[in-house]
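Since the structure comes first, as C-alpha cells, the remarks are kept for the end.
All protein chains but one are shown at their positions in the complex.
Naming follows writing order (A, B, C and D), and every chain is counted from residue 1.
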Amino acid sequence: MLKFSAIMLDGMNYAAWLFLVAVGLTLIYGVMRILNIAHGAFYAIGAYVCASALGVYYGAGLPEALAFLAMGVAALVAGVVLGLAVERGVLRFLYGRDEVLMVLVTYAMFLILEDAVKMIWGVNSYFVYQPYAYFGFVEIGGLPYQVYDLLMVVLAVVLGLGLWFWLERTRMGRMTTAVVADREISAAMGINVTRIFATTFAIGTVFAVVGGVVTAPKIAVTPGIGVEVIILAFAVVVIGGLGSIPGAAIGAIFAGYARALCVHLAPQFDLFAIYAVMAAVLAVRPHGLFAKTSGRKI
Amino acid sequence: MSRDAILITEGLEKQFGGVVAARDISVAMYPGETLAVIGANGAGKTTFVNMVTGYLKPSAGTIRFRGRDITGMSPRDTARSGIRRSFQISQIFPQLTTLENVIIADIAAAESGGALSAPALTGERMDAARAILARFALDGFADSIVGTLPQGVKKQLDIAMAAVGDPAVILLDEPTSGVSVDEKIGMMETALAPLKDGETTLLFIEHDMDIVRRFAARTVAFYEGTILADGPTGEVLQNDKVRQYVIGGAHA
Amino acid sequence: QDSFKIGVPVFLSGAAAGPFGEPEKQAAELLFDALNAGEVPGPYNTVGINGRTIEARFTDEASDAAVEYRNLVERDGVDAVIGYTSSGNCKTVAPLAEELETFTVFVDCGTPQIFEEVVTDPKFLFRTGPTATSDAVGAARYLVDSGADLSRVAGINQNYAWGQDNWRDFTASLKALDTGSEIVSEQFPQLGAGQYGAEVSALLTSSPTVVFNSFWGGDLEAFVLQSAPRGLFARSTVLMTCGEALFPTITKDVPEGAIVSARGPFSVFAPENELSTWFSAAYEERFGTMATYPAWKMAQAILGAKAAFEKAGEGATGADAAAAFAGMEFEAPSGTVKMANANGHQAIQGIGFGTYALVDGEPTVENVKFYEAECTSPPADMTAAAWIEAGFEGAICD
Amino acid sequence: MKTDFRREPVYIAVLAVLLVLAFFLPGWLRFLLQTALGGGLVALGVVLQMRAGLVNFGQGLYYCIGGYTVGMLAAKAGITEAAILLPAAVIAALVIGAVLALLLSRYREIFYAMLSLAVSMILYGLLVKAAWLGSTDGFNVPPVSYFGWLPDRGVRPDIAYGVTAVLTVLACFLVARYLRSGAGMLCEAVAENEIRLEYLGASPRRIVSITIVIAAGLSGLGGGILAISTGHVDPSMTNWTTSGGFVFVALLAGRGSTIAPILGFFLLELVRTYALDFAPNAWQMILGAVMLAVILLLPDGLWSLVQRRRKT
C-alpha cells in the first residue's frame, strides 16, 4: 500500500518534471518543424541562470519567500533573450531547409552553447538548495514528500493548460496552426509568420529555461546536465506524438510512471524503460499517441 | 457491345463518415474504348478511380478486372496486374529529372522491387526511356528537374509514367487541368495517341466538354456519388440533368 | 636541455569535469609549477624531472581515448602520460601504452580489471592509486566495526560499471563478513539522472538500516539534496564512498553523522606530514578551495613519476623509468605509496572512513577509522573478486 | 543526375590511391584515418538510408553489434582469426538488420529516426546492465591473426591498416554496385513520392528493407574494423551521440558518392583532433561552429564541391 502510493506520487512527480522539460520541445517542433537539440542547452542555461540569479538575490539579503519571484523573472528574461538570440541570430536563415538538417543545426548550437556555458560558469557545481527546502515536507501515507516537488506538479499543470489554451483557444494559436500547415499561404493570408516563429521559439525556450530553473534547486548545476535531458524529452514527445501539447502530457505520464514502476518494482530495468515504452508505443501507433491526421494526398 | 468487358464495377459504394462519395456505381469498360467521366465538383469521380486502383477500399460492391475480382487489392497489385493511372495533382518525383522519372517508372515496372546488383542504367533502358519521352513530346525537358517545370509538362509526365509498361487500362484524372487551353487538345493528342496504338482501354476525367466531345465516344456523368447518365457522348451531353448539374446552360 | 613533456588527459568537459577534471588539472598545474621552481618539499625539492622543466599537454578525456592517446605519444612526442579517470578509457589505453611503449600512469580509474585482465604483464603502465575494491571492502568493515545495524541494507549506485562494481563488491564483502544482512532495495539510476525522487521513495519505503552509495559528482550532491530533507539520513545510516567530495560544495546540507570516505588516505584522511601540509595549503591558497581526493591522486601520480625517472637517473628513457618504478615505494602527500601489486605496477593504499561533522562551520570527520592497505586490498597474487569471495584470505588488519 | 552512379568506380579508384598513399602518414594520423574508415562505413550506411528519405538516428546499433561480435568472439570465445571475425560481424549485423527491417520499414520521416534511436538505446541499456561485458567500460579485444598469421607487435598496425583499407575499398565497390542496381535507384523515388512508386508497381517497403539491411551490414563491418583497430569496444558505440555523429557526417558529406562519407568522417575526426589540440577547453564549440558553417555555406554537403567542379 505504501509502495502503491509511493509509485503514484513518484510517477506524477517525475511526469511533471518531464512535461516541463519536454513541452517546449514539442511546441517548437509543432510550429516550426524543428527538433531542437539545443533545448537541452537551454535547460542547462536555465539551471545556471537560476543558480546565479538566486546567488545574487540571497547575497543581497532579500527575503527568502520572494526568491520564487526572482526565479520566475530570471526564467522569463533568460528564455526570451536566449530564444530570440538563437532564432533571430541563426535559425531564421535556415527556414525551409530539411528537417534533419535543422536537427543538426540545433545540435551544432547545442555544442556551442555547452562550451559557452562552461566558459561563463566554469565546470564546478553551483548550488541553490534554499527554495527546495523552503516549503519543507509533508507526510503522505507515511512517506515524507517535499512540498516543492508537489508544487512542481501544480506548476506543470498550470503551465501546460495555459499553453494549451493559448494554442487551441486564442487567435494567435489558430494562426500558429495555420503556419504549421503552410507557411507561405499563411503569410499571403496576412499572418506575420516571422513574428509567430520568433514568439513560438521564445516561448519554447522559456519553457526549457523554466525546466532548468525549477530543477536547479534540487540538483548540482554542473556541465552535462543538458545532454541527459534532451534525450528524455525526445522520448516523451515522441511517445505523445510530435507537436502535440496533450501528447507531451500523456507522454510524460507514460514515461514518468514507467520509471516509477521500474524503480519500485524492477530497478534493474530503469535505464531502458523509457525507450522500451517509446518503441512499444511507436510499434502500435507509428506516429505517437496524439498524432495529427495527415491530409488527403490524391 | 459484343466483346466482354475488361473492367467491371458493380454496386460500388464509398462513405466517409457521413459523406456518401459513391453510391451504387456500376460501370463496364470494354477493351480499347475511350471513356470520359464528367461531373460536378465532389461528385465522386476521383473516388471512383481511387477505388478501382485500390487506393480506397469500397464500402460495398465489387470490381472485376479481366474476370478476376480485384476488390480491395493494393495499388501496387492493381498496377502490376495492368491498371495504371495519372493523378489530378500530378504525382511525380519532383527533385529528379524528367528522364530519371521515366527510368524509375521503367525499373519499377520491370522488376517491381528492383534487382540487387545488376546495373539498372543500361543503354537499352536509357534508350527506352528517351523513346517514351519522345512519344509524349517531353524530350525537350529530359534533363530538367521536374519540380521546376510548368504544370502542363508535369501532367504530361505523369501520364507518360502511367503508360510505361503498356498497361491494359489507364485511368487519367483530369489530365488537362492546369494545361493552357490552346495546348489542351494538342496535349490530349500527344498523350492519347501513343496509348491508342495498342489495345489500351482509357478512361479520363474531364471538365472541358470540348475535349470530352472530341476524344471520348462514350461518357459517364457523375452527380453526388451516383451515375447520372452513361452512354454515347453526344447523348449524355444533351441529357437535361447533365446540362443542369454539370455543364450549365449557356456554355454547352 | 629540452623540456620534459607530460600528456595529461583529464575531463575538461561533461559531468566529470567539475568533480574530477578540475581538481586533477589544478593539482597538476600546481605541481608542475612548483616542481619547475623546485619548491616542493623533500624528497622532491629538485627542479623539474631530472633537471628538465616539465611541460604539460592537457587534453580532454571526454574524447576518443585511443585516438587522443596516440596523438599525445606519436604526434606530440610526450615523455610520459599521466592521467585518466574513467575506467573505460583506462581499459582502452592500457594495451596501447604497452604497444607504444610509453611510460603511463593512471591517476584514478577504479576498476581492478586493468592489471587483472587487460594487461596482465605490464611494463610501461602503472596505477598509483588504489582500486575501488578497497572502497567497498573498507565500507563494509567500517560499518561492522562501528556497530551499525546491518540487518536491512539498501544500495543506490549509478547504473554503469563503477556503480555496479562497487555494489557487487560491497554486498560480497558483507557476505564475507557474515553480517547476515537482508538486501532490501538495489537502486541503479542512470548516470547523470539528476532526479532521485522515485529512488528516494523506494529507499524510504523499504526502510533500510544502512544505505550504501558510491555516487560521485553532481549526482552525489543531487542525491544528498533530495534525500536529506525527506529524512533518509535520519532514518538510516547512509554511507557515501565519495562523500569527501561534498565538503567544499554543499557543506551545510550534508547531514552530520553520514559516513564518508575519500577513497584512500587523502584530504581529511591524509596523514600529517610535510608533503601533505604543503600540498593542501598550497592548493587552497592558489585555487581558493580545498583539494578534494582527485587532486591528491593526481599529485601522487606526478610525484611517483618524478621519483621513478629520477631513480632511473639522468637521461633515463621511459623504459628505464618503468623498470625503476616497478615495485618502488615513494613518498606522497598521502604517505608512503607501495607499488606492491601487479608485478609492482599497482599501488596499494589504506582507506579511512569517518562520520561527517561540522565544527565551527568547518566540515570535518569524526569517529575516523583507518584501514591499512593490507586489510582492504587483495594480495598481489589474487584478483579482487576471488579475494572477497574467499573471505579476505590473507588480509592483515589490526 | 541524382541517381546516376556510373562514375563511381573512378571515385573508388581515387579513394584506393589515397589510401595507399596514406600508408606513409605518421602513425597517429594513419591511426586516425583507420578508425575513421570504420566510422565512415557506418556513415555510408546512413547515407544509403538518407537516399530513401530515412534518417537513422540509431545506426550506432549495428556499429556496436559489429564491434561486440568481434569483441565477444575474440575475447570470450577465443576466436581471434580476422577472416572469421569480420564476416561474423557483418553477418550478425545483417541478421539483426533484417529482423529490424520488418518493423522499421513501415516508418518514415522523424518517426523512423526516433524509433531507430529507441532501438539502439535499448541495446545500450542492455549492455550497460551486462556486467560480464564490462558494462559501460566495455572490454578489450585481443590482437587478431590474419589467415592464421599473428603479426608481431611492430607490424601489427601496418597490417591492420592495410586490411582496413582493402575492406573499405571493397565495401565501397559493393555499395556502388548496389547503387547502380534497380533497388538502389528506386531509393530516391521512395524519398520523393511513395504513392507514385506504389502506382508504378514497386514496393517501397521492400526497397527500404533492402537499404536497411545493406546499411546494417556496412555498419557491422565498420564496428568490426573499429574493434580490431582500437582493441576495445564499449556501449557508447550504440549511444545516440555516436549515431548523431554518423548522421552529421552523412549530411556533411552529401550523398553524391560512396567515398564522400568515408572522407567526410576522416575530415570530421581531423577537425575534432585539431580542435582538441588547439583548444582543449572549447573544442566542442569549434566543432559546432564548423558544423554550422558547413551547413550554411555548403547546403548540399562537401561532395557538392566535387560535383560543381565537374559541371562547370
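Points worth noting:
Basically, a residue touches a chain if its C-beta (ideal position, glycine included) is under 8 Å from a C-beta of that chain, and two chains touch if they have at least 3 such contacts.
The definition used in the following text is that contacts and distances are computed from a predicted model.
Per its UniProt record, the hidden chain corresponds to "ATP-binding cassette domain-containing protein" from the list "Dihydroorotate dehydrogenase B (NAD(+)), electron transfer subunit", "Sarcosine oxidase subunit delta", "Heme exporter protein C" or "ATP-binding cassette domain-containing protein".
The absent chain, not drawn in this view, touches the displayed chains A, B throughout the complex.
Contact with the omitted chain, checked across A:Leu62, A:Leu155 or A:Ala178, is made by A:Ala178.
Contact with the omitted chain, checked across B:Gly152, B:Pro167 or B:Pro194, is made by B:Gly152. Among B:Thr9, B:Thr53, B:Gln88 or B:Asn101, the one in contact with the hidden chain is B:Gln88.
Across B:Val19, B:Ala134 or B:Ala217, the residue that sits in touch with the chain not pictured is B:Val19. Those residues of subunit A that touch the chain absent from the view are 171, 174-175, 177-178, 181-182, 184-194, 292-296. The omitted chain makes contact with subunit B at the following residues, 16, 19, 38-43, 45-47, 88-89, 148-153, 174, 177-183, 207-209, 244-252.
Convention: only the chains that are shown with their structure count from here on.
Chain centre most remote from that of subunit A: B (centre = mean of CA atoms).
The most central chain, judged by C-alpha centres against the centre of all protein C-alpha atoms, is D.
Annotation for subunit D: residues 128-129, 195, 281, 283-284 touch two or more other chains.
Under the contact definition stated at the top, the residues of subunit C that touch 2 or more other chains are 12-13, 159. Across the interface of their complex, subunit D is touched by residues 12-13, 58-60, 63-64, 66-68, 70-71, 73-75, 86-88, 91-92, 94-96, 99, 111, 113, 117-118, 159-162, 164-165, 168, 191 of subunit C. If you check the complex, the residues on subunit D that touch subunit B are 1-4, 6, 177-178, 180-186, 188-189, 192-193, 195-203, 206-207, 210. Every residue of subunit B that touches subunit D in the complex is listed here, in rising order: 53, 74-76, 79-80, 84-85, 91-97, 99-100, 103-105, 107-121, 143, 161-162, 164-165.
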